Structures are given as structure tokens and as C-alpha cells.
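Missing here: one protein chain of the complex. Every other protein chain is in place.
Then we have chain A:
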Amino acid sequence: MAPKGKKPVPSKPAPKEVKKSAPPKASSGGVVKAKEKALKAKKNVVRGRHDKKNRKVRTSVHFRRPKTLKLPRNPKYPRKSVNRTNKLDQYALIKYPLTTESAMKKIEDNNTLVFIVDKRANKPMIKQAVKKLYNIDVAKVNTLIRPDCEKKAYVRLASDHDGLDVANKIGII
């Protein structure tokens, strides 16, 4: 019966039979009316509605994907059992201080220490590491990569530190 192949409303076979016998039952008019309404609803579902009254107003030519529900992630198990520890910690970052003549000159004159650091270190990391390792304040860090692929860091100390004292403490002198 349904040209579009839609499933008819399941509870509706009874009303059809009632409708046939409706005309003789003039007394139960209210019941008949309800059944008729139900029949009409069924017909609408089966045939589909083409009425122009309740058509959606489209104000744009484009069809935008409607927003659907996006659930946050809730994994049943972590993919990695344990996250990797930071292999480049402060100890691995700063390899050793330089004790060449020019480095010594820098300690005395410019209040800077010279370190060989890991090539993957960057200036803020070097600053943090030096602060943590030697408990000193750092004014700024300049870096360069030597021709033998090692990174050299010139660490300028804050003015309230004395380069010579710090160097003594570290053991450079």
C-alpha cells in the first residue's frame, strides 16, 4: 500500500476496520473522530507530507553541516602505560663549564660563565637549568654552536652575583 515503502504506524490496523463499521455507529461519534484522525496521521506518515505551510525557510544558498554532538575523549585504557620521563633534565642539559683562557676572561670581566650545553637546549631551558643547579640568578644567555657541533652558552649572571665567587663554588677556577 505504501508507495514509498515506509513502515506504516504499527498500532493502526484496528482503526481501519473500525472505520468501515463507523457509519452505522452514529452514537459513538467521538470515538470515530479520534480513529479518523489516527488514520489520517498514518496516511501522512506513509505517504509523506508535501504541505507548503511548514517548509523550512532557507536564507542562504549553501548547505552548512548541522552541528552534532561531540563527546570528549574517554578512553577505556591509556595507549601508553606510562609517559616517558624527561630525558633532557637539568643534569643532561648542562654538560660542563669551559675553562679556556677566553672563558676565564669572561668570568672576570663580564660576569659570565661559559658552559657547553646539549645541542637541543634553548636559552630559557639553559637559564632554568643553571638557576636550579647552582642557585644563582641569570641575567641573560647567549648561545652559539661550535664547529664541532657542540652548543656553547654564555650565561651572564645577575649583577648581585660575582662571577669569580660562583666559579670558585662550581670548581672551575
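Points to keep in mind about this one:
Assume contacts are C-beta pairs under 8 Å (C-beta built on N, C-alpha and C of every residue); 3 or more make two chains touch, one makes a residue touch a chain; residues count from 1.
Heads up, the rule we're going with is that contacts and distances are computed from a predicted model.
Between the listed names "Proteasome subunit beta", "TBC1 domain family member 19", "CDK-activating kinase assembly factor MAT1" or "Large ribosomal subunit protein uL29", the UniProt record for the complex's undisplayed chain reads "Large ribosomal subunit protein uL29". Touching the chain that is not shown, out of A:38, A:107 or A:172: A:172 (per the contact rule at the top). Although one chain is not displayed, its contacts with chain A can still be listed: residues 76-82, 91, 94-99, 133, 170-173.
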